[in-house]
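Okay, handing you the structure first.
Every protein chain except one is present and positioned as in the full complex.
Coming up: subunit A.
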Amino acid sequence: MPIGDVLPEISLTLGAVVIVLFAAFTRQQHHHWAAVLALLTIALCVVLTLAQWSGPPRLTFSGVWALDGVAISSKLVVLIAGALVVAMSPEWMRTDRRHGEYYALVLFALLGVIMMASASDTMELVLGVLLSSVASYPLAAYHRGWAPALEAGMKYFLIGALTNALLTIGVVVVFGLTGNTGYPEIAQGFAEGSDNLALTIATACIVLGLTFKLAAFPAHAWMPDVAQGSPAPAAAFLTVIPKVGAAVALARFMSLMPPDIAWRAIVAVISVMTMTLGNVAALRQTDVRRLLGWSSVSQSGYALMAIVVMGVSDQALTALVFFLATYVIANLAAFAVVTHLRGRTALEDYQGLARNAPIAATILIASLLSLVGIPPLIGFFGKFMLFSVTIEGGYTWLAFVAAVNTVVSLFYYLRIAASMMFSDARPVVHVLMGQWARSTMVVAGLLLVVGGLGAETLMIFTDSIRFAL
C-alpha cells in the first residue's frame, strides 16, 4: 500500500482527532487554540499536497484513488477555502459550549470533500459523499437551540438522506452492469456496450446524488435555508466547499460515459435550470444571506457549463477548477463580511453601511461584483474561462444563456450594493470583537483583487491539468 500517496488525508484525519481530544480536555475559553491547531493541520496538508504536484497523473491504492492535476488542484482550493472558514470562526463560536469540536467537524467535512474530488471508484465516491454529508449536517445545525438553524439542518439532512440513497442505488446498478466499482473497469465495461436503459437509470441516480452536494437543480432546495439559518461561518463552508468536490466528482464520472449516452445534453439542461432558477429566486429576496444562498445555486449552474464541454474543449477542466477557485474566494469574502457583521441578514440592516463600516462594505461590494464577473476582480477570469471553453466546445447558446443570467444576477447583487451606498446610515453597526473574522475578511477581500491582477499564477496551477484515467 503506497501510504505516502494519502499522507495529506492522513494528516487531516490525525489533526481532527487531536482537536477532538484537545477540546475534550481543555476549558471552553481556550478552545480558540483548536482553530490554530486546525490551521496548522491544513497548512501541513497543503505542504504535503504540493509535494505530490510534480508526479505524473496516476491512480494509486489499487486504482481507487486518483492523483492527478484535477484532484490536486481542487484539493488545494478546498484546503485554502477551509483555512479561510476556520479563520473566520473563533469569535462567532466563542460562546458555544462545543466550540472546539466545531473545527474537528470542519476538518472531517474537508476530508470528505477531498475524497469526492479524488475518488476513482464508486465505493470511494459514496464514502466521500457520506463523510462530507455526515460532518456537514451538524455544522448546519450547530446552534441547536435556535429554531431556524434546526430547520436548516433538518432540510439539509432530509434532502441529503434521499439523494445519498439514490446515489447508492446508482452505484449498485453500475456494479450490476459492469461487475466493478473501479472507474477504469467501469469505463471499459461501458465501452463494450451495455443495457442502455439500466445505464441511464444508474447515471440519473448518480447525477442526482451529486447535484445535492453541488446544490444544483433538482436537489438545491437546502441551500437558501442553510445559508440563512446555519451559523455564518458554517454557511460559508457549506455554500462553497462541498461544491468543489462534487463538481470534480461529477466531471470524473461523466468522463466515463460512452458517447451514445446524451450526458452532455443532460448536464446542459441541469446547468440552465440551475442558473436560471437560482437567479430568478434570488431576485426578490430581502434577506442577504438567503440571497447569497440562491446566488450560490446559480453559480453551480455556471460551473456545470465546463462539464458539458469536457472532452471537446481542451481547457474545460482548467476552466472548471479555475472558476470554482474564483467562486470560492468571492463567496467566502462575502460570508466573511457577514460573519464580521455578526451575521446581520436583513437587507434593510445593510442600509448606509458604506458610511459606518466602509471597509466591510467595500469588500462586500467587491465580492458581489466578482460574483457577477466584473473585471479585473478574480471572478471575471473564472467567468471568462467558462464562456471561452463553452464557446470553443460549440455550446454558444449555453454561453449566451449564462450571459443573460449574469445580467439578471447583476440586478440583485446591485440591490445590496445600492442599499449600502445610497441609503442613509443606521446609527450603530455591531461587529464581532477581535481580529479573526476581521482579518479573514480583509485577506479574502485582498485575494479578490490580487488574484485578479495575478491571475497568471493561478493559471499555472491549472493550466494543463487532466484526469489520470
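The rule is simple: a residue touches a chain if its C-beta (ideal position, glycine included) is under 8 Å from a C-beta of that chain, and two chains touch if they have at least 3 such contacts; residues count from 1.
As a convention for this text, contacts and distances are computed from a predicted model.
Asks: Which of "Transport permease protein", "ATP-binding cassette domain-containing protein", "NADH-quinone oxidoreductase subunit M" or "Molybdopterin synthase sulfur carrier subunit" is the UniProt protein name of the chain not shown?
Replies: The chain we cannot see is, by its UniProt record, "NADH-quinone oxidoreductase subunit M".
Asks: Identify the residue among A:399, A:416, A:432 or A:465 that touches the chain left out of the display.
Replies: A:399
Asks: Tell me which residue among A:195, A:348 or A:463 touches the hidden chain in the full complex.
Replies: Answer from the full complex: A:463 touches the omitted chain.
Asks: Can you list where subunit A touches the absent chain?
Replies: Contact residues on subunit A toward the absent chain are 369, 374-376, 380-381, 384, 387-388, 391-392, 396, 399-400, 403-404, 406-407, 410-411, 414, 418, 421-422, 453, 455-456, 459-460, 463.
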